[in-house]
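To keep things clear, I will list the structure first and then write my remarks on it.
Here the complex is missing a single protein chain, while all its other protein chains stay put.
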Amino acid sequence: MAHTESNQSLNADYRLFDPVERTGTAFYLVVATLLAVAGWGFYAWTRQLEEGLCVTGLNRPVYWGFYITNFVFFIGISHAGTLISAILRLCHAEWRRSITRAAEVITVLVLFFGVGNIIMDLGRTDRLLNVVLHGQFRSPLLWDVTSVSIYLTASSIYLYLPLIPDIAMLRDRGMKFKWLYRMLALGWSGTESQHRILNRAISIMAIAVIPIAISVHTVVSWVFAMTVQPMWHSTIFGPYFVAGAIFSGIAALIIAMALIRKAYHLEAYLKPIHFNHLGTLLFVMTLLWFYFTFAEHLTSYYGAEPAHMAVFWMKVSGKFAWAFWTMVVTCFVIPFVILCNRWTRTVSGTVIASVSITIGMWLERFTIVVPTLANPRLPYEKGIYHPTWVEVSITAGCVAAFILLYILFTKLFPIVSIWEVQEGRERALADAEERIRVYLPSEDVRLQETTP
Amino acid sequence: MQANKFRIIGLVLVAGLLAFTWLRIGLSKSTEIRQPIRFNHKKHVQGGLECSGCHQTVKDQATAGRPETSLCMTCHEASVTKNPEENLIREYAQRHEEIPWQRVIKLPDHVFFSHRRHVSTEKLDCTSCHEAIGQSSEPPSRPIKFSMDSCLACHQKMKASVDCVACHK
Amino acid sequence: MPKWGMVIDLDKCTGCQACVVACKTENNIPFSTPEQAEMGRTISWIEIIPIMEGEYPRPKLRYLPRPCLQCDHPPCIKVCPVYATYRNPEGLVGQVYSRCIGCRYCTAACPYTAKYFNWSAPTWAKEFEPCLNPDVSKRPKGVVEKCTFCHHRLQKAKEKVKAEGRELKDEDYVPACVQTCPAGAMYFGDLDNPNSKVTQQTKSPRAFRLLEELGTEPKVIYLTEGEWHGAYRK
Partner (left out) sequence: MQRRNFIKLVGGTTAGLALTSCATRQTLPVKDPLSEWRAGAEQWIPSTCLQCPGGCGIQARIVDGNVIKLEGNPLHPINNGRLCQVGQAGLQVLYHPDRLRGPMIQTGKKGSGQWQRLSWTEAIKTVGGRLREMRSRNASHSMMLWDGYGSGLMSALFQRFAEVYGSPNYCSYASGDGMAPAYYAEQGLANPVGYDLENANYILSFGCDLLGQWRSPVWAQRVYGYLRQERPGPKAKLVQVEPRLSLTASRADEWIPVHPGAQGALALAIAYVLIREDLYAADYVSQHTFGFDDWTDAAGRRHMGFKSLILKEYRPDDVAGITGVPVDTIIRIAKEFAQHRPALAIGGPGATMFSNGTYTAMAIHALNALVGGIGAPGGYFSQREFPFKPFSPANRDAIAQKGCSMPRLGDDESHPLISQGRPDLSEALLTETPYPAEVLFLYYANPLFSTLQPEKLTKAFEKIPLVVSFSPFMDESAQHADIILPDHTYLERWQDVPAAPTSGAIVLGMAQPVIKPLYDTLHTGDALMLIGREIGGSVKEAFPWQDFKSLLVESVQGVFEAKRGSVFTESFEAENVRQLAKRGWWIPTHSSFDDFWNDLLKKGGWWEPQDSFDEWGKTFQTPSGKFEFYSQLLAAKLAGLTPTVGAGAPGRRIDAMKPLPAEMGGGADSDKMVLPHYEAPKSSVAKDGSTFYLNVFRPEVLVGGGAAIPPWLQEIIGPHVFMKWDSWVEINPATAQKLEINDGDWIWVESSKGRFRVRAKPYPGTMPNVINVPYGLGHTMPGEWANQRGVNPLLIMEGKSDPISGMAAPGLTPVRIYKA
């Protein structure tokens, strides 16, 4: 009886291959749209390569704008995945099983756009290799290059390892691109020893990836904090950025999950409880984010150094007040209200909060990057910064290309880890029971107590 | 089967892209140099002429300088050789024109190089850098290139400055 | 090894901007277009910063000429990922255009906003091209540039004194801005030489450095404006 039920559900799990195997017209429509946007962004970039950065709205002193904002934002989003899934894995949070992959894919794909934005920000893209050939390790930018490349490698491996059993399944199901699957499956046959090695590798990677992830965003924050510029030169930037990264990462994950759930009808796998749990996490991060933001701005305000105050007032009541206060509302007020109680922490509730946070976190990056630059210490002309169509197009193109790659991923690989779900079904229940039993006072004690 | 097709298409695309880039770079700079007169360095050197006889500013200017037509005419006023090329000099002189010598060695715009410094104060022989030109009987048809490495090697050997801005302007 | 430094006497400076134009002519600095200028993209290695204090009828308008301050601890060089900007043994902060990748990290890190970026390829009217200084490169688009203390003049001066077989003197090497200053408000020389005019000037009680508190140790030293005390000279 139990066996058949398990088999049935196993068969039901094969539904997860549907997106890979079947493709509807809606998919092509979406892909065409995304391609168009990404293509337009690419065109904008070619314009920029041709003419130089004069096609952007950047200027002196606002040397950095959308691209650096995007860079920080995308790298932040990348924390969605690896970090969360790694933490959840290490914590044996069993509800993770159906969401880890969706998260990990975000990490790997979005990193390309983080790095890509840095490359697009360069005046001399053709001399990119100088960073490798003549790198100077005193520069935080090089720390960034290093940690992002390590992070990219680690998170790719971390994405790939749990994919192997699923790829093997795809291979065995005789799909198109069989050569690809065969190559990637590395001869996985699902033996016990293979499983043991895999699980071990995954847990090593899960441990390894956490400090790397933290380092990545710390280093990103140091790009700013290592300068002496007002409101960049801050000691809490490291943790502040990491917290913000996890914050935006979870939000991105929730949005991605909701879309997958809707598009591929995975309500059975991505249940409200997942959203509820993530929502709780998000709530914690909301508070943490608020704490950091508050601390950061309060110390600046209280210290009242003129150079800092110029930036502070520009954010709070000046030219960037719209961005700042929108950020406060979208990053704190809206998510706080939605996430603070169980009744609104529904699927749609968390999605609304997440969208709000995603917008807010982009604005947060923006209000960190631009107002400081717009307020040089010496009394120059105050900077103005109005992004041009090129920057907007490239940003939109990046987002579109990211979504496109994400969709293509779901077309090549199952977005919910099938074997992990199955494993959960087959072993984890027992494992969990066993584990919980370990947590509890031992039977002997209980027996002793109850038996006189 | 299908898989192979994809791989081939991919390879062709990459190859095409590379070829395109290479062509663009190659075509954008026409490298051929045609001098107005087939000047024979070797013959002049063998005739006992110093380099600075024609490259007159080599000792006191940054650039070595190319001879003005009038300078050529001090010797070539009358026929010295049977070479028909020689007549060209007099033709230029008659038209009061400078001979449009083409540049053979062109340092990049961001490099500062002074002949005076190397020749006058550091007493370097011309051949230390321009080894072959004095022995050539034909003007070079391609630009002669110097690499930063060769500059640096010598600078290090001679304990000259290797500060970037000493040469990069 | 000399340590080149500049002293600018704000009491003498009239804010006339002769230094600004002298610098532009000497260093092949392209002029902007009105549209680009409106966006804040003019390049001006030395720039007059107006400082307005007070209100009508007693406003005080000061002018502060700001070249690259050639800091002894330059915040810009630390952040450059490719060694395109560095401090050389003579204390000059060099900028190697052929190395720069245009990330603009140094421009963002410089507290004096003294670095400039080539947003587009510099263009001169064809007719203006003959007056470009062959001693200074034309910067390509996409790289950062800044005041070099007319470093090419130092190269030429060194060459000259070597040819003349003597030691380099202060007056052999003077940047274009100092050379032209009508009010004689700028001094230039070796800060390591205790007898040089600049070293003497830095001992003035009026001497200060810009944003001294940041510890960048600029080698451009300013002298504050003096007050008129109405002393009566017999």
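Think of it as A, B and C in the order they're written, each chain with its own count starting at 1.
Following the convention adopted for this analysis, a contact is a pair of C-beta atoms (placed from the backbone, for glycine too) under 8 Å apart; a residue touches a chain by one contact, two chains touch by 3 or more.
Given the structure is predicted, the values throughout are model-derived calculations rather than measurements.
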Across B:40, B:56 or B:161, the one contacting the chain not displayed is B:56
I'm checking contacts with the chain that's been left out. Which of C:48, C:121, C:157 or C:211 qualifies?
C:48
Can you list where subunit C touches the absent chain?
9, 11-12, 14-18, 20-22, 24-26, 31-34, 37-38, 42, 44, 48, 50, 52, 54-57, 59-63, 125-134, 176, 179-185, 226, 228-233
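Following the convention adopted for this analysis, only the chains that are shown with their structure count from here on.
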Once you count every C-beta pair in contact for both, which comes out on top, A-C or B-C?
A-C
Between the Cα centroids of subunit A and subunit B the separation in whole angstrom comes to 55
Between subunit C and subunit A, distance of the C-alpha-averaged centres to the nearest whole Å
45
Roughly how far is subunit B from subunit C, centre to centre by C-alpha average, rounded to an integer in Å?
35
Can you list every residue of subunit C that touches 2 or more other chains, as numbers and ranges?
99
Please output the residues of subunit A touching subunit C within their complex, sorted ascending.
51-54, 57-64, 118, 121-124, 127-128, 130-131, 134-136, 138-142, 145, 223, 226-229, 373, 376-381, 383-384
Residue numbers on subunit C that touch subunit A, as the complex places them:
36, 39-42, 49-52, 64, 66, 75, 78-84, 99-105, 107-109, 111-113, 116-121, 140-144, 210-211, 214, 216
Spell out the part of subunit C that touches subunit B in their complex, as residue ranges.
86, 88-89, 92, 94-99, 134-138, 148, 151-152, 155-156, 159, 162-163
